[in-house]
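Left out: one protein chain. Kept in place: all the others.
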């Protein structure tokens, strides 16, 4: 009886199946320090307890993307160990703040299944949830992955393609309950630009670039307890289509988020991820740049201290983003990530 | 008067000598985060305070191998700075749980000395102990190292080769005092297999592999405050027999321990190390795989919640372990580590 596992194949999933994921996890200030050092994060509320307290928070919260990576990591051994590709994300919302010292678990529900025409692979759709030690949901998201079949001869029992929203509605975004940004200090925050200064359609070149090292993405991906082999095993990867280790897609998300500080410094909380696509795989040696576009603005009923910006951030490798290179153009081969998400940003008016 | 030190040579040791090692050390959740991220550790009680509390522990304990590396590191400047090779370990027992925030010191007693026939080196045997801020012994182990002589002309004053046990007796293993594994959740733990499901002689291929980077093993070895030059100084190592930096042997232990999660996930505590041999040196670029064999099973008197598995884990480089390659065979050149140790693992019966 083999005690080690090679993960689930397409035939192993059932519509409506509930999966409780292994490896509960406490996120500590140690994890936060490492996360900060891997990307150079500088958003003020996550960087400083004192600054967080000036916004009505008890202390610096855990960066929402760190939380996302940790919960995502828990789903990998059950959902995507045999994934050919991460195809997409949707409806990712951060539902409650997470604090250093909190302990998290994760579960997923299979909400869609569709075998591919080749018969060799299928697409699995799951809704995953992160839960803290008090049973509070802190995060949920949908993702879909292309998973190998154990045997092409096996026939798929069920087919169902779920409908997901193109974007989380502004009214469904969750603002941390005690947050009051009316005294937000933009000098400490790092930018004079408030919510009110951004226009729909505006594009921002984030200018700075960062080169990825093997040790960095491996340390990051292990920090998230993500076990996908392609990130760690150079010998096995030699035989793969890519020929070498692939960087975890979430590593590019966090790099882009960090680089976007230069232009979006006051976009202090990622409140939701509407969708995301890893346009090309990234590898060590790639230098990541990014640019952003403001897609939409949302005002919350009854509060004048904060608003939400819907942002698209595109990350590229080895070329500057001063020309805003995008997927679907001749720039397609150098685009790594196309991410659509909501940021919470303090409003200027309340200063008046 | 030279204020810097080149470490002790074989002639500097005396039988019965007691050495108090420098550099007291508090292990924090920061160290734990880094340790986790360097290896991708996923054993549940060390990963989650909430899970640890479900087992009657006050919080997530420090991983015993992290504790071992830190105490080992303290002994290096006095014992093995001039070591040619780490020859072996024996009688390593973890005597009390260690918690983040605890402060440790280390001491060693010289329990054996034997000059080699060449007259150029000798073997030094020490029993080393780790002690916490309350004076409680948390760890002890014997190791022996081949150490250069300062001058071949010097004659050895004493010769004594100590007897060490081939294995720690099951009855001598220490279970953390408040531990109660009767409500252990195997889903969160990561495997359906309990103590009762493992058979003596059973072999497990742990499947996954991990490639070592220079930055990773250097960061790890410095985390342990281990100063052995061969791990850090590429210039000096060019002139060495190996020609490049050598990875600290304990780094391979922790990599193998992490990889063994896939097959031994519920073996949540390393209770003892019976013996270990670094069969070949490892270097950056090596991809580590491993397999394990169950050598022995131990039931503790009067407790039905937990048992001990004596495990042999063999780590290799650059080849899969599906064929269980072992030292002493034609696989010898690709074997990095041959480790014999005791794991504590919850028992199934209590669930009934």
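Think of it as A and B in the order they're written, each chain with its own count starting at 1.
Criterion: a contact is a pair of C-beta atoms (placed from the backbone, for glycine too) under 8 Å apart; a residue touches a chain by one contact, two chains touch by 3 or more.
Fair warning: this is a prediction, and the values are worked out from it, not measured in the lab.
J.: Sort through A:42, A:120 or A:277 and give me the one touching the missing partner chain.
T.: From the options A:42, A:120 or A:277, the contact with the absent chain belongs to A:42.
J.: For the chain that's not shown, point to the residue among A:22, A:265 or A:282 touching it.
T.: Final answer for the missing-chain contact: A:265.
J.: Who touches the missing chain here, B:23, B:136 or B:157?
T.: Going through B:23, B:136 or B:157 one by one, B:23 is the residue touching the chain not shown.
J.: In the complete complex, which positions of subunit A touch the hidden chain?
T.: Residues of subunit A in touch with the missing chain: 28-34, 36-42, 44, 47-51, 60, 187-191, 193, 197-198, 202, 204-211, 213-216, 219, 262-265, 285, 287, 318.
J.: Touching the hidden chain in the full complex, which residues of subunit B are there? Just list them.
T.: Missing-chain contacts on subunit B: residues 1-6, 20, 22-26, 28-31, 33-34, 77, 101, 103-105, 133, 213-216, 218-223, 225, 227, 229, 232-236, 245.
As a convention for this text, only the chains that are shown with their structure count from here on.
J.: On C-alpha atoms only, rotate subunit A onto subunit B and read off the angle in steps of 5 degrees.
T.: 120
J.: Go ahead and note the Å separation of the Cα centroids belonging to subunit A and subunit B.
T.: Chain centres of subunit A and subunit B, defined by C-alpha means, are spaced 36 Å apart.
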